[in-house]
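One structure is given below, represented as structure tokens, and several questions about it will come after.
Just one protein chain is left out here, and the rest sit where they should.
Now for subunit A:
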Amino acid sequence: MYEGAVQELIDELGRLPGIGPKSAQRIAFHILEADPQDMVRLAQAISVVKERVKYCTICFNVSESETCTLCRDERRSDEIICVVEESKDVVAIERSRAFSGRYHVLGGAINPINGIGPEQLHVRELIARLGDERITEIILATDPNLEGEATATYLVRTLRPLGIKISRLASGLPVGGDLEYADEVTLARAIEGRRNTAPSAPAAPLVRTPLPATEPTSSS
């Protein structure tokens, strides 16, 4: 145990995700020894982010104003909504530049062990948005793990009566990878979800490149 302020700082840092007691101690001493101006800037960045950044009232992405830049962008299509778990998923999909519709951030996935059900997510707000007649398709882009799949199943069940087209991101092989390195589950999914390459195949959908599958739900 250290005295007063140092220990307090270590305790606070230790509460951050992915930081254990040892790392917290290392960061605390780095802060102690670092240039005071740099550290003031860090402190400011933290307080400013808490003051200024809120969630977009339409899509619940992080935003500095009432609505986020993506929701205000008039060049984007209003016809398709891509439903993701977190704001960082929006960034990931935006990097692909393969999608030009709107987003909806749920704020997580259904996870009873952590006490998260549909009422803790922005599902009600999603249903409200679907009252807009311009919307023709919803893409479910939740994570391809158990909780993400369960959330997708829940949304399909809830949204199906609305009669809007619902699609789910493809799971399969990462682009540029080797077939032999794919694990059994991903490979099985890729075979299940194989595409017809005959000339009569429908034109490529709006999402052209399947996102690289994250580590799938299983291991022995």
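Here is the rule we use: a contact is a pair of C-beta atoms (placed from the backbone, for glycine too) under 8 Å apart; a residue touches a chain by one contact, two chains touch by 3 or more; residues count from 1.
Going forward, contacts and distances are computed from a predicted model.
**Student:** The complex lacks one chain in this depiction; which UniProt name from "NADH-quinone oxidoreductase", "Ccs1/ResB-related putative cytochrome C-type biogenesis protein", "3-oxoadipate CoA-succinyl transferase, alpha subunit" or "DNA replication and repair protein RecF" does that chain carry?
**Tutor:** The missing chain's protein name, per its UniProt entry, is "DNA replication and repair protein RecF".
**Student:** Determine which one of A:Ile93, A:Ile110, A:Leu169 or A:Ala182 touches the chain that has been left out.
**Tutor:** The missing chain is touched by A:Ile110.
**Student:** Going by the contact rule already stated, which one of A:Lys50, A:Arg134 or A:Arg157 would touch the omitted chain in the full complex?
**Tutor:** Considering all chains, including the one not shown, the answer is A:Arg157.
**Student:** Please give every residue of subunit A in contact with the chain that is not shown.
**Tutor:** Here the touching residues of subunit A are 110-113, 115, 117-119, 146-147, 149-150, 153-154, 157-158, 184-185, 188, 217-220.
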